[in-house]
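Omission of a single protein chain aside, the complex is shown with its protein chains in their original locations.
Every chain is named by a letter (A, B and C) in the order it is written, and numbering of its residues begins at 1.
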Amino acid sequence: MFYATLEGLRRFKIPHKFEFVSIISLYAQWIREGRLNVDSSWNSDGLKFTVQDPCKLVRQGLGDAVAEDLRYVIKKVAGEENFIDVWPRLSNNYCCGGGGGALQAGFVENRRKYGKLKFDQLAATGADVVITPCHNCHTQVLDICDFYGGKWKTTHLWNWLEKALIIDGSAGRAGKD
Amino acid sequence: MSTPKGSVLIVGGGIAGVQAALDLADSGFYVHLVEKSSAIGGSMSQLDKTFPTNDCSACILSPKLVECGRHLNINLLTLSEVLSIEGEPGSFRVKVRENPRYVDVDKCIACGSCAEKCPKKVPNEFDLGLGKRKAIYLRYPQAVPLKYAIDPEHCIYLKKPGRCGFCEKVCPADAINFKDTAREHDLHVGSVILALGFRPFDPSRLDFTGYGQFKNVVTSMEFERLLSPSGPCLGHMERPSDHQEPRKIAWLQCIGSRDINKACHGYCSSVCCMYAIKQAVIAKEHSESGDVDATIFFMDMRTHGKGFEAYYNRARDEGIDFKRARVHTILPAANDNLKVRFAGEDGKIAEDEFDLVVLSVGLETDPQVMRLAHELGIELDSDSFAATSCFRPVETSRKGIFVCGALAEPKDIPQSVMEASAAALEAERILHPARWTETRKKEFPPERDVHAEPPRIGVFVCSCGINIASVVDVQAVTDYAWTLPGVVFAQNNLFTCSQDTINQMAEIIKRERLNRVVVASCTPRTHEPLFQETLREAGINKFLFEMANIRDQDSWVHQDEPDAATLKAKDLVRMAVAKVRGDEPLPYNSVPVTKSALVIGAGVAGLTAALSLADQGFPVTLVERKDRLGGHARKFFRTWQGQEVQSYLQELAGMVEANANIDVHLGTTVEDVSGSVGQFRTMLSDGTEVKHGAAIVAVGAESFKPRQGRWNYLYGKNPNVHTLLELDQRFIKDDPGLKGLNQAVFIHCVGSRVPERPYCSRVCCTHAIDQAIHLKEMNPDMDIFMLYRDIRTYGKREHLYQKARSLGIVFIRYDLDNLPRVSETSGRLVVEVKDPIIDAEVTLHPDLLILASAVRPRDDVGELSKLFKCAMTSDGFLLEAHMKLRPVDFATDGVYLAGLCHYPKPVEETIAQAKAAASRAGLVLSRDAVPAESITAVVNAQKCTGCSVCTKVCAYHAVNMDANSQKAVVDTGLCKGCGACVAGCRSDAITLKNLGNEQIMAAVEAAMEDF
Amino acid sequence: MQEKHIDLEKIRAAVKQKIEKAVPEANINYCLTCGLCASGCPATGLENMDPRKFLRLLVLGQDKEILETDWIYACTMCQRCRYACPMAIDVGRIVYEIRGMRPREERPKNLQRSCDLQRKNNSTGIPNEDFVWVVGDVLEEVRENEPQWKDLTAPIDKKGAEYYLNQNAKEPTVEPEEMVPLWKILHAAGIDWTYSSEWWDGANYCLFTGDPEDWEYTVRKQAEVVDSLGCRYYINTE
Partner (left out) sequence: MNDKAKNQKDWEPKIIAFLCNWCSYAGADLAGVSRYQYPPSLRIVRVPCSGRVSANMILDALRSGADGVLVSGCHPGDCHYISGNYYARRRFAVLKNFLEFIGIEPGRVNFSWISASEGEQFAEVAKEVTSRVKKLGPARHLVKEF
């Protein structure tokens, strides 16, 4: 968890030489720099995407900036017009309900009741795909989608990024399709 | 100090700056009023209605603005900013930059042709960007000065010379000046008043409000514009997304206030609860469907001002839904609606959907103002408001520079107006030796006696460029005027109000020996004083004048009917001629002034008022019913800021006793009052007769002692139950019995906000909390519980509430239908109360039970109000002339009020109000004579039957029955010329000068004549 | 429902005081009971509790109720309440402290076990060798089956790599092919990166059990590994 390390380093004043970064910020940076070439032409069906802002990465981690990076990458990958944002969003987004150890703690009924707000919020977007950049969120969103009868596909960002990768100019798509 | 300068700089042209300017200019000082925008009026001019009277804001403000704009001794510097202030009290050098307007104010006639032609549309900042204006614009329809200005940021010509320039081409008055440049003014003044106001908090940094995200989330200031008839939807309340009338509106309180997290504003903005209720009430009224659901989400309802609690109660009765809940996030719903999810006190979640959400945004200091304050060396407090102290409420950290209005703390309009007068007083106190040294006075030639002359009427018909002439055939009207009886001269002018025409008019009056004048042009509301002055310059009494409004009420409203408009113009001219024919010269009435004051009551208010006047050299008679000075304040421990009251009071009383100008009468009351402004005669109980020009009533109030009944709580029965003031006594004595206590309980609202005393006592929340803090600091281990209904620590006092909580003082809320219960078991107090959050009965065992009991009006205030012909509220407090704009004046001229007899208030507000009252009294005392109304009622004793209807309808007590003759007599000193008595008279025995029935009917009949 | 009664001869709010000592910025006393937290919290109503009521119980010294309620596991410590709370009260942080006050044996078993495993190396408990083997095996499969990715790499313990990458233990354990897209992305971007064979898990459940020692230990171990490889950036993947 991003925050576990970030806050751990901070709170316990753990000495370190490295800089602690999120893969999401890097995706955005690499796309902006042209190090990663992506295009959304694969999405000819116009799959609609929405997103979950992980609390640990966004609100408790790097704030709105990383959440905006996340959206930037999704829009690049899926097409600007295929992104539907949620509300509340960014630093103010709801926790999915899987955080804080809830997935391990075992209070399944509570966890699902908690996740109802998240489910309603995501369902309201009508999106086909929900990007969950955090494993906890991923598991919880999968579960509530299933439990409450959602129709979307819950995935990490990298699967779609891989799909949209262009290698050696426009010649060949990188993914395994 | 050598003789000080007799002029004052006022920075900020909102209601506070305008009030201070008028007070100073009318009492002998020259004023430079600097305003950043193109017109004065400030935030108040943007409001639709004002609480708690629901007065139309523009209606009550405009006359003050016009007065300010026309005042011979007020130099209005708009589009201007202060660059620097050097010097000291009595002599400051000020640099002011006046930015170019690009419109010549002497030429602009505000016809609006320029704006009509201007191709550049920009968001209108006056409407908070909800509507559009042009690059050449009038800030608002009633702007003062009523002159257009070019916005250089957006003007096409100024950006790219050679392009556009349409305004210059269409301007009929040749007023456009693209070459206008900024000017610097070096002013030399004796004192400075800062009235820079506030700006509304910008909620876009609180993302959870949805502001900027959802179209139908607006700020309260934006909502004012949506309600306003002069706003972007012309008063047809529309929501932004689809311009439909909203049916369900929510207000969210404390947006940007009482928030130390994202908003960084720990203070309460004081006004938002009331304005939200007002907006809800007005929205219901405005609605065309007549069907608006209004819900206000709040933390504590703060209706702590005069008439506020009643307003709140009425709003609840009218069905406005008050929900005690703070909402986390505004959510979107279908159809651009908004969903609100909130938790009740029981923790139950509810949801509701609204068409429109209004964010009740707080007040904050503009960063530009912060920079200016910094440059001027004015200290700001931690909330970025000008730092002041309770005993010096309008003094800044820099000597000779004063502050008023929201710059010092968020506050409402009456409080700002009070402080404005108080700040004016402080300036006068320094500068009084220089009174009338820099003011200008208009001199007029003696007036020709026209009584014996037959009417020789001159008619001036204005084209107003093309404003009138493009619709009305002005030549035909002029020709027609020549044919009317009594008319010996008629002329058409391009701009009758231009300086050259004015000069010419004076010449014509003399040359043609005119004795009556009619100007057919625009509205008398703005131009009558100008033309009347021209008559006086030509030696003619100014009341021999009439206007025919052929522009605002003719050419502008019948643009497509030139023939009908011309006919109507002829009618209007004929009506004016008929009316002016009967006009008589009227006296410029005045009453000589006895330059001394009577102050009744020697509490903090009375002492402060007496000193404020005596320091300016005015003799004061100070009357106190008790045998010592100090009043209610003798029982206070300290102010909410922690200053000790007793030492201050001793100092104040000492200064009064030592002041040779103050004659103190202790153990004395007022027995009888006669006379009117300038010339009062008052009999005191000690046999003294006092002659005085003005009076200040400051007789205080009492604290309610709940000896029996519902609010008793064992008061007077258990020795450990006290009122706030009784605990203060123990604090003053440093009572050792207060050490080592285990538990204290305070009960708020004891006898306030209850059916028999429905008002809020304003001071008790802060007072009780300060006492709790003092106790807690004495005994850190003790538990203190505050049982409250709403905490009303308005303004910066909110910090005290926060401090109390941070110290671990526990606040438990109760309702009127769930009162705390107090009992005794073997002498030990037991208090039971229900905590609504955890839904549990809590039993407490205090060593001390403190009752925050009401402040109640004194029973004898009624007598005094009758003597001075002043009104009272239903709560028993004295009633000022106008709740909003005349907070220290009585309807009776020359009588003012201050302190607790007006309404419960803390010492800092009492001091400000007392100084304000002194400033207002100074308006009378600084003159040899005060003007009186010329158009007054006259009684024809022959016709009078003595029925006394006229005395009953007169709101000013100006008509009385003569005891001997049993006929009505009018006191012209009191008469305001409204004519209510004339209309009420059954026997046609009373008339109004120049507005008699015959004269009005002459105009009416003239309207009906055929020609 | 039966009326609840509280007799307060003296408030003994030991739990609150303990938290105030540990977390001076928790601001518990500042609570205005405005209900903003409760209105925005998805856990409001669970276990008959909500954040405002929770704070209120703390303030009134109802420690037994505070220590017993399982609401501390319904709250995900997401800090969304703190985000908008006018007094910036950090309920998440307070809940963390109270979770730590529960004896280890009374905490949710799986949660505590995840942390205990993490203390040993990773939260699923698979041996480090298995992780190294799975990575190699998956990589080989891709290079064989997808000719355009024949140069794909997944370095482990590569000293001096610019980027260090952690790996959530879930993938090597149950869905190893989910690791591949990220490798490809890194490859396409031309990134010089490495995994480590120890303390490679990106998850960390010791944040949730309430014991700062466990949390500190695991993060310290990670930091040591990354620094020992000499990487300039430590990429977290979630």
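Just so it is clear, a residue touches a chain if its C-beta (ideal position, glycine included) is under 8 Å from a C-beta of that chain, and two chains touch if they have at least 3 such contacts.
Since this is a predicted model, take the numbers as computed values, not measurements.
Trainee: Which chains here would be touched by the one that got left out?
Mentor: B
Trainee: Of B:D552, B:E644 or B:E841, which sits in contact with the chain we cannot see?
Mentor: B:D552
Trainee: Out of B:S37, B:T53, B:N177 or B:Q491, which is the one that touches the chain we can't see?
Mentor: Of the candidates B:S37, B:T53, B:N177 or B:Q491, B:T53 is in touch with the missing chain.
Trainee: From the list B:L72, B:A182, B:L234 or B:A350, pick the residue that touches the absent chain.
Mentor: B:L234
Trainee: Using the touch definition from the top, which of B:A891, B:C944 or B:V970 touches the missing chain?
Mentor: Of all options in B:A891, B:C944 or B:V970, contact with the hidden chain holds for B:A891.
Trainee: Contact with the hidden chain only, please: which chain B residues?
Mentor: 48, 53-60, 62-63, 112, 141-142, 228-230, 234-235, 523-525, 549, 551-554, 556-561, 564-565, 567-568, 571-572, 575, 891, 935, 953, 955-956, 976-980, 982-984, 992, 995, 997, 1000-1001, 1003-1005, 1007-1008, 1010
By our rule, only the chains that are shown with their structure count from here on.
Trainee: Could you see whether A-C or A-B has the larger number of C-beta contact pairs?
Mentor: A-C
Trainee: Among the residues of chain A, pick out those that touch two or more other chains and give their numbers.
Mentor: Residues 91-92.
Trainee: Would you pick out the residues of chain C that each touch at least 2 other chains?
Mentor: 45, 80, 83-84
Trainee: In their complex, what parts of chain A are in touch with chain B?
Mentor: The contact residues of chain A facing chain B are 87-88, 90-92.
Trainee: In their complex, what parts of chain B are in touch with chain A?
Mentor: Within the complex, chain B touches chain A at residues 207-208, 210, 213, 329, 331-332.
Trainee: Over in the complex, which chain B residues touch chain C? Could you list them?
Mentor: So the residues of chain B touching chain C come out as 206, 208, 254, 258-263, 299, 324-329, 341-345, 347-349, 742-743, 783, 785, 802, 805-808, 810-811, 813, 835, 837-845.
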